[in-house]
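Every protein chain but one is kept in place in this view of the complex.
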């Protein structure tokens, strides 16, 4: 799991909780009806706006993102160069035996096409359509997080308006104004925290994840085409390493 | 009808009503003049901004969207492959007999052109102009929902300003300040609910609907061209299935 | 004149006036100095930002827009087809006699070029430069309305700040706070009404008008080229009707 | 100098001053520390954000803009046509004698290249690089005005927050609350006036100036190429007049 993300989430929550403790008690910030308005309202807009499948797909994407089981670019290049060496020595069909050991579904399905003898153009097209599908799914996920980040504060404000109207209608006892107003403000607080500590940072993170995943898949496409074409492994490595920052490239 | 949308609308309304009930009475939130200012103002701006036809067209588009009578991509592919098989065995003219059974107007008008012997380029151009017309209509619909989502809060604020000015002008009796201010805030509340529970989510939903409809129509264009060209049904299926996510494709 | 626009303007004004009447008197909402700050400020920024010619040109464009003396697409097609029939029977020079009866300056100047024997490329280029000039003028008009829609609320806020500072400086008599604050809020009210009932809807409307006018002018260019080229009138009609939604096309 | 701009600036300042006078005294709106926070803060951000050269360059651009010593498009065309007539009759070298009388540096340096016998491609490329440099400088100027328009209100708000905190800390004497709060609001007032009466309108104006200047320079490039190529002066005029709106073109 991505350490910086965990540290960030813990630190962010801590900053808010400590801020609360220093001036009052945490209990004063928990109000179930207010939580219901903000979370219920935000979820309801997501349900209206997006098909169920897109929402489920986002949850899956985010889970993968946190598990961070993505191979590093460097390891992927090593794997592709090894496969290229094998294919060169023992022929492309030798790849078939190791297909089962490859746990990247995108790479193994590309290699299967190569082993089956499809022509390079067809392999490339097929892999690129796959890549586009992944991008489209991620983009929809970003739209959902975007909508969440806009709706949580909106329902926070709606909740505060409800609280204010209720308070003002029955403003007979001045001593009750303070606590009523405090509760009215809680929905705005919940909305701001949900948007700024959850939806907006996860959206930024997902953008970065998408960029890296697309980059890695493009590397794999170049690698598979090179393996099928019987490229010299040393040349293939040089070509694939242009995807790395200079400091990570193999010194010759 | 789309289940998630209904659940979302019910949940959203429930969140707001329960929020109101817990702190006061629902009656305190119904003020006909305030409703008139916000709804009247929003409708008036829509009437100034858009021709009547565009507004009527939007209502029709949204109704279709909720009835969700659109065939799934998978069913559409099945239908196109069946038609291709028939055209291959019995000739393209055999399609004419089943034209009446096809309830998708876009597909049947495309097939009629094919049966009438128009050349593929002309069929494609004619169907694409049709598709563009649909996109333009949807885009105008999105503009209307966009304007509604901006104008409802604007007239909410105008209504609150009217209420505040009226209240402040006659601020002789301090005990009446609370209730007057409560009513002034109601228009802001109405505007926020209209924008965030109706206009903005329907706009997002319409964007998704447009993307799916355009995708399906492009599939149909590819299918009709394939049927007319006498493509091998198995090849046609493979080509059309690139429109599906891999998990839904027919395993060979 | 465009009925929906008139209804919208009347309804919008009514919504605001009725809202005022129900809680106070219309007189309480008229404060000449406040009107001067908001309208004066907005006009002053428009004068600084745009050359006088652009502002005059916008007024002319909007006037035409409301008179709505634009021929419908359908009528324009009929006229072009008639002219094409005449040109085919009696020769292109026969068009010259009817040029004076055509009240669309863009069409008649295009036809004059055709009658004078300019080659099609030159006619098209000349008409397209004209069309581009029209688009540029409209776009500048949209910028002006855009600026107005941003500046009216800005000067509304500036006026309210002036009112608040003046009120707070001399806050000796608590009973005068209410009315002073009411007047301070009036500029914000004026700014919001000017932006949301005038500038923003007229801007949206102008966008629609521009789109339709450009579309119609493109139709006319295609028509004039067809007439000069001696196209078959039936073919010309079919070509021009692709500009119409299917429901309005002539059934064969 | 551009009359509308001067009228706009006078009117805008008048609207604000009259608004102040009607409800209080102008002295109540002058508070040196508040002025220092807003102007100092805005200038400090501009110094951090942009290199000194860009800021100096903006001041020069704006000064030229107000002096409005730019030749009108029509005059420029007349000049280019005259030069073309002379070059045709007396040869391109005759232009050299009048080079000193031409006060447009862009035009005279272009003509010098033509007189020196550079080939048309080289002249065009050299003049276009020059034009691009001008555009880049103007664009940076727009960024500076943009930043100013965002920072003035931001430091206005920071100043108000400082004033509020100071006031609230020492809220012993209720009668002093009003005047303290008035002073706190002054920075917000200064920021709003600076942004909406200076930075934002000058930015819009600069955009218009850039568009016109680029257009005029493109006209000059076409003119110089035509003069060097020995174009027929009547043809050259017709070509250059497509830059004018139809109403300003020479009737034949």
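By written order: A, B, C and D. Residues from 1 in each chain.
Everything that follows uses one rule, which is that a residue touches a chain if its C-beta (ideal position, glycine included) is under 8 Å from a C-beta of that chain, and two chains touch if they have at least 3 such contacts.
Computed from a predicted structure; not experimentally measured.
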### Message
Given the contact rule set out at the top, which of the displayed chains would the hidden chain touch in the full complex?
### Response
A, D
### Option touching the unshown chain, where D:22, D:99, D:164 or D:244 are the choices
D:164
### Task
Taking the full complex into account, find the residue in A:134, A:200 or A:214 that is in contact with the omitted chain.
A:200
### Message
List every residue of chain A that touches the chain not included in the displayed model.
### Response
2-5, 7-12, 14-16, 18-20, 22-24, 28-29, 177-179, 181-182, 185-186, 188-189, 192-193, 195-197, 200-202, 204-205, 208, 242, 245-246
### Query
On chain D, what residues meet the omitted chain?
33-34, 36-37, 40-41, 43-52, 54, 129-130, 133, 143, 147, 150-151, 154-155, 157-159, 161-171, 180, 183
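By our rule, only the chains that are shown with their structure count from here on.
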## Note on the structure
A correct list of chains touching both chain A and chain B reads none
### Query
Same or different: do the copies chain C and chain D touch each other through matching residue numbers, with over half of them shared?
different
### Query
Drawing the touching chains as a network, do you get a line, a ring, a star, a complete graph or other?
line
## Note on the structure
Chain-chain contacts, ordered by label, are A-B, B-C, C-D
